[in-house]
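Only one protein chain is missing; all other protein chains are in place.
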Amino acid sequence: MSSSPDETAPLFDISGLHYRYVGAQADALADLDLEVQEGEFVALVGANGSGKSTLARLLGGLERPAAARHAVACGHDLLTETGRLAARRDVGVLFQNPENQLVAQCVEDDVAFGLENLAWPAADIRRRVDEMLARFGLEGLRRREPHLLSGGQKQRTALAGVIALPRRVLVLDEPTAMLDPAGRDEVLEAVRELRDEGLAIVYITQEMDETAGADRVIALERGTEAYAGDAAGLFADVALVRRLGLGLPAAGELGLALAERGRGFRGLPLTMGELLDALAGAP
Amino acid sequence: MKATIAQYYPGDSLLHRLDPRAKFIAVSALAVALFVRDSFAGLVVYAAAAALAYALSGVPLVWFWRAFRPLLWLVALTFVAQVIFAPGEPFFSYGFVHLSWRGLELAAFLSLRLVVLVLVGSVLTLTTPSIALTDGLAWLGRPLRRLRVPTDELALMVTIALRFIPTLLVELDTIMRAQRARGADFRRGGLRERSRSLVPVLVPLFVLSFRRADELALAMEARCYRPGAARTRLHPLRAGWADAALLVATAAVIAAGLLV
Partner (left out) sequence: MSGREAAGGAAPDTPGRAAADGMVLTCRDVSFSYEEARAPIPALRDVSFELGAGGSLALMGASGSGKSTLLQVVRGLDAPEAGAVLLDGAGLADARYGALQREVGLVFQAPELQLFAATARDDVAFGPRRLGWPEEQVTPAVDDALDLVGLPAARFAARHPYTLSGGEQRRLALAGVLAMRPRLLLLDEPFVSLDPSTRRQLAGILERLKAAGVTLLLATHDADLAWALCDELLVLREGRVVAAGAWDFSPAAGRLLAVNRLREPFLVDLWRRLGRDPQRAPRTAAEAAEALA
């Protein structure tokens, strides 16, 4: 349900965003600009303390910005209380800890929670919940209690609960950080499918390999933007990658180590294939 | 680990399909009648009704036994106390023990009453999922809203608390093991020493719970939860003819027990 009459308006149109935690020495976010268009897959990377999670909460209308030149999310003004409340309807946010997002005593009831909050009629809730259970592979876990779910299953349930309310953009705050490799794959697969369906996604992570396929990468460093552009550009700047302290796949670690020994690269390799090419091609 | 309070046994019996509000009212009324009525005959009527309800629920008897077993000591204690100390003409005496027919009758009555009470309560909890029960109670408590009591929010709090109990028990076990691996011993010493040894377990649990409350509240707001706003339900409460019939039947049973 679009509340913005202009279909080509950006989903996020933010300029000069500021945020500081009470009693903190420095800004968590300082003078940040962000624009996200319909259907874009934007990766937001940064180390701990870079302001990523703060930004996620602000984008979701869950926190009041300290200041901004303008901060509009899906046509709602984040600087006003009503705007923030309205933004929560259009912006979905999935958090890091799967356990602390599940409210109900079984999967089905939890997926329904958001729709119950919107006072949908029971029959519509039932239909939408069945849809979500099917598309996230949770059919067989319908009545399962949360403490009997694996990490990956919990996070998929939480995701189903977030997407149950039709969204215009989805913000994911390090969704795989607490999962084992199997759970990570499950969640990344689910996100990929959403992306393929055209949902705009802001994917926040510390792991470079999860940014694969992003249209754009934005890197945060201590609350400000350190890089904005395509992924290739970021990987070409080896010094920046090292400074940002991000998690690199094994190929990238080796690339970084080789760069330190004077081996030049056009861009930091992320996969085995890229590494082999780089090793073969370099002088 | 299966750890559930108010254990629910999934099923599709007549009793499972009744509205939780009707069931709660029926059970409460019957419980009151049980304590008001003093005759064996009345008790037998109520016992028969409770047994019939249990049979209709289709829940295996072993589940009632599980609910009842922790109270067995109370029943036994009541029985023995009445037998020994009740007034009446003794037909057998030994020391301060005076067995009288009156005493035996009283003991049997009080014990049976306790059994019936647990039976009636079990029929409610075994056939009603806790979320339905809390929803039902929230609805029944609606009038309290006029006194500014946030019944719907309280119901949600209860549901969330129940949801996290098994999780907390696992976390408690893990933290205890982790501290045991550092040499903590929870079984040693008297009450004071044991209480102090629980600090390394309780503090982390509290901190974990506060952090959880913060994160959970955020996740709920992200899904458009607003305290005080009207909410619908995936499983709405729908009272029907069967529920009215239950209330009528219960009233009849209570009356029968009072008149017998």
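Order of writing sets the labels: A and B. Residues in every chain begin at 1.
Convention: contacts are C-beta pairs under 8 Å (C-beta built on N, C-alpha and C of every residue); 3 or more make two chains touch, one makes a residue touch a chain.
Quick caveat: nothing in here was measured; it's all calculated off a predicted structure.
Novice: Of B:Val207, B:Ala229 or B:Ala251, which one is in contact with the hidden chain?
Specialist: Of all options in B:Val207, B:Ala229 or B:Ala251, contact with the hidden chain holds for B:Val207.
Novice: Would you mind spotting which of B:Leu61, B:Leu147 or B:Ala181 touches the chain that isn't drawn?
Specialist: Of all options in B:Leu61, B:Leu147 or B:Ala181, contact with the hidden chain holds for B:Ala181.
Novice: Which chain B residues would touch the chain omitted from the figure, given the whole complex?
Specialist: 1-2, 171, 174-175, 177-185, 199-201, 203-204, 207-208
Novice: Please identify, in ascending order, the residues of chain A that touch the omitted chain?
Specialist: Within chain A, the residues touching the omitted chain are 47-49, 150, 177-178, 180-182, 206-207, 245-251, 253-254, 256-258, 260-263, 272, 275-276, 279.
Heads up, the rule we're going with is that only the chains that are shown with their structure count from here on.
Novice: Which positions of chain B touch chain A when the two form their complex?
Specialist: 10, 129-131, 159-160, 162-163, 166-167, 170, 211-212, 215-216, 218-226, 229-236
Novice: For the complex, which residues does chain A have touching chain B?
Specialist: 57, 60, 62, 85, 88-89, 92-93, 95, 97, 99-105, 108-109, 112-122, 125-126, 129, 143, 145-147, 158, 161-162, 165
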